[in-house]
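Take a look at this one; I'll ask things after.
Only one protein chain is missing from this complex, and each of the others stays in its spot.
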Amino acid sequence: MAIENLVYERPEAFTDTPTHYCPGCTHGVAHHLIAEVLQEMNIVEKTIGVAPVGCSVFAYNYFDTDFVEAPHGRAPAMATGIKRVMPDRIVFTYQGDGDLASIGMGEIVHAAARGENLTVIFINNANFGMTGGQMAPTTLPGMKTTSSVNGRDVETQGYPIKVAEMLSTLDGVGYCVRRSLHDPKNIRLAKKAIRTAFETQARGLGFSLVELLSSCPTNWGMTPVNSLKFVEEHMIPAYPLGDYKVSEAIKQIKV
Amino acid sequence: MQKEVIISGFGGQGVLFGGQVLAYAAMDTGKQVTWIPSYGPEMRGGTANCTVVIADHEIGSPLVKNPPLVIALNLPSFDKYEPLMQAGGTLIVNQSMVDRAAQREDIHVLMIPCNEIAEEIGDKKLMNMVAVGALLSALHEVTLKDIEKALGNHLPVRHKHLLPKNYEALARGYGYAQREWDKVPA
Partner (left out) sequence: MPKELWKGNEAIAEAAVRAGLEAYFGYPITPQTEVLEYLSRRMPELGRTFVQAESELGAINMVYGAACTGVRVMSSSSSPGVSLMMEGISYIAGTEVPAVLVNVMRGGPGLGNIAPAQGDYNQAVHGGGHGDYQPIVLAPASVQEAIDLTVLSFDLAEKYRAICMLILDGPVGQMMEPAEMPEMKPIQRANWDWATDGKMGKRERRVLSSIYLDPIEEEKMNLRLLHRWRAIQENEVRYKEYFLDDAEIVVIGFGTAGRVALSAVREARAEGIKVGLLRPITVSPFPHKIIDELAGRVGAFLVTEMNSGQMLEDVRLSVRNRVPVEFYGRMGGVVPFPDEILNEIKRMTASKLSVDANPRDAWLDRMARI
C-alpha cells in the first residue's frame, strides 16, 4: 500500500462549501490565505467579516465566522459600525476594485482617515468581474473590457487609481501594502502581509489594508496560466508591489 | 388662558434668551409653554425672533400671525411687527434703537430706552431683561417674582453672579413701563 502524504487540507476556518469562483481565479487563493491567518492567530471565533458586492459577494459562504453582507462599496462603513460597538472583535472587509475603488471610494478613504481599526483585503483584478468584465477604476490604460471595447482611453475614461499609494498618505493608516497572487513566492509574501494586517488590528495599531493583484481569466479572456502571466507582466509594472506604509510599531511585529 | 409673545431684534441682542426666561417662568409656575426661534438664513445677520406661547391648556400652534404682545428691540422689528399686532395689543419698543413714533393708534406702544437703562445698571447686554421687565407690565400671567425665580433656577452656575444685575434690569424695565402706563389716559 502506498503511503499517502497529506499535502493540502481545507483550513478549519473554512466551511465545507464548493467554490463558486471561476477556474483559475485568484479569489480562492486570497480566501485561503485569510482563512489560514485567522486560524493561525486563533481568532476565528471572534471574527466578523463584511462581504462586498461583486464576485466575492458570497465570501460569507466560505468562512466559518460571523459575516454580514454590505451594500456595494459600503463595507468599510458597515465594518466601522460593527467595530465601534464591538471593539474586541476582529472585523475585516473583503472588497473588489469596483466595490472599493469606484462606488465605495468615499467610504474607504474616510474609514482609513479615521484610522478605523479594521483590516481590508482589497482585490485588484482590473475589472468589474461579477457584471461581466466592465472597466473598473483600476483597468489598465489600453485594456479592453466590455465597457472600453477599444481599450481604456485615458483621455476620456481617466487613469487607473493606485489605491495602496493613495491611502498610504493618510495619517490614520497603520499598514498599507500591495502584493500579488501570481506565483507561489508572491502568494507566501501575500500571506505574510495578510497576517501582519490582522496583527495590526489585533494590537489596535490602526487601519490596515492589503491590496492583492489578482487574475480574472474569464473576463480577461485568457487561460489561467496566461492570466497569471498578465498579472506579472502588465499589472505589476502599473501597480508596483511594495510596502506603502508600515508604521514604526507595526515594523516591530514579527510574523 | 393663552398669551402669545414675539421678541424680535438683531442677533446678539439676547432675543432668544429673553424668550427662554419667559418660558422658564411659565413652566416653573405650572403653565404650558412653547418657545420657538426663527431659524434659517434669517438668523445670519438679519432679525432674530422667537415666539413664546403661554397657556393653561395644551398649546396648539406654536407660531402666531397677529401677536397681542411684542418686544421690538430694533427698528426693523418695530417696522415688521407694528402692522402685524393684534388690535388692543401691547408693543414694547426699545426706544434707544428707533427713530420714529408708532403709527397705529389701536395698540398700546410703550417706548422704553432699554439701552440707556441697561448702561445705567452697568451692563449694556441687559437691555433684553429691561425689555422683558417692561413686557410684564402687560403680561399679568407672569410676575416679576416668577421671572426672578426662573433666572435663579435655570441660569447656569457660572452666570449666577450676574443675577442681581438681571433682577435690577427686570425691575427697572417694569418700573419704567408702569410709569408709561400711568401716562395713558384712562
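All chains are identified by letter, namely A and B, in their written order; residue positions are counted from 1 within each chain.
Note that in this section contacts are C-beta pairs under 8 Å (C-beta built on N, C-alpha and C of every residue); 3 or more make two chains touch, one makes a residue touch a chain.
Given the structure is predicted, the values throughout are model-derived calculations rather than measurements.
Enquirer: Check each of A:C55, A:I82 or A:A136 against the chain that is not shown and name the one that touches it.
Expert: Residue touching the chain left out of view: A:I82.
Enquirer: Going by the touch rule given at the top, which residues of chain B touch the chain that is not shown?
Expert: Those residues of chain B that touch the unshown chain are 20, 23-24, 27, 32-37, 39-41, 58-65, 154.
Enquirer: List the residues of chain A that touch the chain left out of this view.
Expert: Residues of chain A in touch with the missing chain: 15, 44-48, 50-51, 57, 60, 63-71, 74, 77-82, 84-86, 89, 106-107, 109-110, 114.
The rule is simple: only the chains that are shown with their structure count from here on.
Enquirer: Starting from the mean Cα coordinates of chain A and chain B, work out the distance between those two points in Å.
Expert: Chain A and chain B have C-alpha centres separated by 64 Å.
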